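All protein chains but one are shown in place.
Let's look at chain A:
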Amino acid sequence: MGAECYYEVSQIAYIKLVLHALKHRSAAVNGLLLGRLRQDGGATATVEIADTVPLSHSQIGLLPALELALIQIEEHFEAQGLSVVGYYHANERHDDVELGNAAKKIGDHIFRYFPRAALDNKKLERMQPSKSRDPVVQLYTRDSSKSWRQTGSDGSNQLTLKEPAANVVLLDYISSEKWQEIVDFDDHLDDISKDWLNPGLFN
């Protein structure tokens, strides 16, 4: 992508994905990023990541479940003008921050539909009780050589949190063990009465 592209994560999206990772501490987790592209005028554009749908916490490589989820999720969010803009993934071992093959494959799949797709890889180490504005995720985008590269390594800050106080709110939810309530698509398949939209999570 020649032009600069920024990625902005909303508080809801950010918190949901961190809570998802915390709920399943010993497994790899993944999910989809929903959002829209906003032309800021000139050559810059921002991908607003407005929401996330947690997908699974066990067998990450399962493409069939992904297909199912993609179809239903896209249909649902179309009405709100949102589409799938990316994917997030947290590895099983917290010191493993490599972007795994499964994640890359899924990223490629999404890329076909949305060229500015973002891949979030979480490096959730010990959450410091800091009130920093930086998100605890790593952003990857796909460059013209079809490989996923980490952004921000050259010092630029392409990924920002939309609401600066998001980390504070997140810490609050963590201490109240809010992560128990998160439902992902996997949970839904085990019990369809559980809703992967997580309505009422933030009430």
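Convention: a residue touches a chain if its C-beta (ideal position, glycine included) is under 8 Å from a C-beta of that chain, and two chains touch if they have at least 3 such contacts; residues count from 1.
Operating definition for what follows: contacts and distances are computed from a predicted model.
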Query raised in the report: According to its UniProt entry, is the unseen chain "tRNA (guanine-N(7)-)-methyltransferase", "Gamma-secretase subunit PEN-2", "Phosphatidylinositol glycan anchor biosynthesis, class H" or "ER membrane protein complex subunit 2"?
Result: "ER membrane protein complex subunit 2"
Query raised in the report: In the complete assembly, which of A:L22, A:L159 or A:I182 touches the absent chain?
Result: A:L22
Requested in this report: Using the definition of touch stated at the top, determine which of A:L37, A:V169 or A:L189 touches the missing chain.
Outcome: A:L189
Query - Per the touch definition above, residue among A:L68, A:V168 or A:L201 touching the missing chain - result: A:L68
Query raised in the report: Since one chain has been left out of the picture, which residues of chain A touch it in the full complex?
Result: 21-22, 25-28, 58-65, 67-68, 71-72, 75-76, 90, 92-96, 101-102, 124-127, 174-175, 189-190, 192-193, 195
